Structures are given as structure tokens and as C-alpha cells.
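Shown here: the complex without one of its protein chains, the others still in place.
The letters A, B, C, D and E name the chains in turn, as written, and every chain counts its residues from 1.
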Amino acid sequence: MENKDTWLESLITSTPQDGRELAIKMARKSIAAIQTDADIRKKLRADYANDTAQLIASANVIAIEFQTVAAANNYWKKEQKLK
Amino acid sequence: MENKDTWLESLITSTPQDGRELAIKMARKSIAAIQTDADIRKKLRADYANDTAQLIASANVIAIEFQTVAAANNYWKKEQKLK
Amino acid sequence: MENKDTWLESLITSTPQDGRELAIKMARKSIAAIQTDADIRKKLRADYANDTAQLIASANVIAIEFQTVAAANNYWKKEQKLK
Amino acid sequence: MENKDTWLESLITSTPQDGRELAIKMARKSIAAIQTDADIRKKLRADYANDTAQLIASANVIAIEFQTVAAANNYWKKEQKLK
Amino acid sequence: MENKDTWLESLITSTPQDGRELAIKMARKSIAAIQTDADIRKKLRADYANDTAQLIASANVIAIEFQTVAAANNYWKKEQKLK
Partner (left out) sequence: MENKDTWLESLITSTPQDGRELAIKMARKSIAAIQTDADIRKKLRADYANDTAQLIASANVIAIEFQTVAAANNYWKKEQKLK
């Protein structure tokens, strides 16, 4: 039931860095939703971690996910105002 | 008439997790709208679930769809305020 | 004069489902604007409907078009308020 | 001086259909800005007009350009209010 | 120190046409930031200027950059109001 658990409780993170890590997690969870076998994913990982075209394509996904996370957090600007 | 039924009643979901699942559904329904034969889709599924480049490309689509769902739900921020 | 007719009167649709269909239509019309020969398009269709990489790329286009349609309709939220 | 002339006076169009045509023009002008030789472009055109992967990639560009044009025109909603 | 000079003073341009040229410059500067050798870039240029898939991919980058420039300039709408 790996992909049925709730892994995305909120888009709100306390820092941009945490938002970045959430974006990476979102990208990974999308792949896990399609290829549900964790062992196959582990094997496939070697494929793309050494293929620059696929690394760049992965970075593209992370960039899009981060746009959403950053907008959800109003670019973490509110906290700056409170300081 | 599989693709003619109404599968998208609303973009509003109660949680980010549900929004994520809607985004995946939207991506899948796009493919079903082009390749309307469910049997062929099932066979094709084996192709991309084991091809990292295509898994990453699928994650790209999900990321874009989720941007729309997240914006529609105002990033699920209102509920947080009400709590 | 197939591509010169007015097929996009408005981005406003009554439901998200209709918006989805408009997004698919927009993607198809872009291809028709470049490959103007309907017979060639029909033949090419067999190419991409059985190629998962191209199906996923098509879903990417639909996702982008739907972002525009959904924003134009304010995510169909106004009607929900009126109910 | 083909690419030095002013071809983009404004992003405002009177109808969504005109906006769509502007988006296609913008995509084409980008290609012309990189491949400045019109004769080569004409020859290359045969390549992508018969290659579905490239047709879909072209539709992706048009979809992105149209997002910009549609936002610039506030999705052509103002005129609807005035009617 | 080619890539260390300040080439992006502002996202504001006086016309959409100038915005378009800035978007093209931004795309080119990204490539220069990764491939820092100008001579290699010149040789590589022949590769993509004659490859339609790469021309289309380049147009995709320009379309994304232009979204940013156009938003920064509020789609050049203010000036229209002042006229």
C-alpha cells in the first residue's frame, strides 16, 4: 500500500530549503505512483543517475514542482516581514 | 464511451494528497483520450513503467497538472486559516 | 481553409470537464496548424497513439493548455460559490 | 534583416482565435531567430511536419506562448463583461 | 570572465519586441553558462540550427523566458493605458 499512504500533508514548509526537499520528494513520488515496484525502481535508478539527459529531465520536474511549493509558501516572504 | 463520461467534476479536493491523486488521474485521462483502446493502453503501460526517461516525462506531466490543481485549491491554505 | 476557421470563440467553459476537452482540442489544433494535410495527420496519428513517449508528450501539451483554460475560468470556483 | 524587423507590436489581440495565431507566430519567430536562413527553414519544415514527436514538441511551444498571450489579454474576459 | 559580467541589469523593456530579444538572450546566456568555451559554442551552433528537434526545444526555452519577461513588464499594458 506504499503509494496509498499520505505523504503530502501540506505544501507549507518552514524554509526554502525544506521546500526544495519537498519538491524532490514530489517528483520521486510521481515515479513511484507509476512504477509501484520498489525493487524495480531501485534498479532503474542506476539508469538515470548516470545519464545526463535524464538527470536534466529530472531537474526539470523538480523545477516545476518547486514552483508550486514556492507559490504555496508565498516565496517564504511573510516570515521575512515578521522579522 | 469510456472517455466521454464525466470524470472531472471539480478541481477542488479536500487535501493536498487528494490533489496529487487528481493530478495523476488527469495525466492518465489525457493518454486515454488519445489512445482510446484500453487493451492497447494496458500493453503500452509495461513500456513506460520500465523506461526511466518515460517515467520522468510522466512525472513532468503530473507536476504541471498539480500546479493547476494546487492553484485551484489556493494551495489548501484556507482550511489552515480556519483551524 | 480548415485552419482559418474560428474554432476558439472563447476560453470560458461551463464545467471543468468541458475545459479539459477544450484543452485537448487546442493541442490538436496546434498540430493541425503545422501539418495542414488532414490525410497525413490521420496516418501520423497511428504513430503516436502507440508510442508511449509521444503519448506522454501529448499529455504534457494538454496539461499546459488546461492551465490556461482553468485560469481563464477561475478554476470554475465562482459557480460553486453561487450554489 | 528579416529577424530585426518589429513583428511583435503588442500582445493584445481582439479575440482568443487571434491570440492563438499570435502564439503560433511567436513560436515560428523563435525558430527563425536561431535558423536565420529562410531557405534552410523551408527545407527543415518538411522534417518536422511529418514527425509526430516534433509536431507534439511544437504544440508544446505554442501552448506556452499562448499562456502568455492569454494572460496579457486577461483571457479576453473584459469584453465579455462589457457585452 | 565572459559569464561573470552583468548582462541582466533589468527585466524591464520598453516594447514587447525588446522583451522578445531579451528572452532569446537569456536562453543563450544559459547555454553559455554551462558551455563556457565560446569557440565550442560556435561549433555546436551548427548542430542545432539545422536540427528541427533542437530548434523546437530552443523555442520552448525562449517561450518560458518570455513568460517571465512579459510578466515583469505587466505585458506592456501600462503604457497602453497612458496613451
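Assume contacts are C-beta pairs under 8 Å (C-beta built on N, C-alpha and C of every residue); 3 or more make two chains touch, one makes a residue touch a chain.
Only a predicted model underlies this, so the values are computations on that prediction, with no experimental measurement involved.
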Absent chain, residues of subunit E that touch it
6-12, 26-27, 29-31, 33-35, 40, 44-45, 47-48, 51, 53-54, 57-58, 60-61, 64-65, 67-68, 71-72
List the residues of subunit A that touch the chain left out of this view.
15-17, 20, 24, 48-50, 52-53, 55-60, 62-64, 66-67, 70-71, 75-77, 80
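Note that in this section only the chains that are shown with their structure count from here on.
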Compute the distance, rounded to whole Å, between the mean C-alpha positions of subunit B and subunit D.
27
Based only on mean CA positions, could you tell me how far subunit A sits from subunit D in angstrom?
32
Of all residues in subunit C, the ones touching two or more other chains
48, 53, 57-58, 60, 64, 67, 71
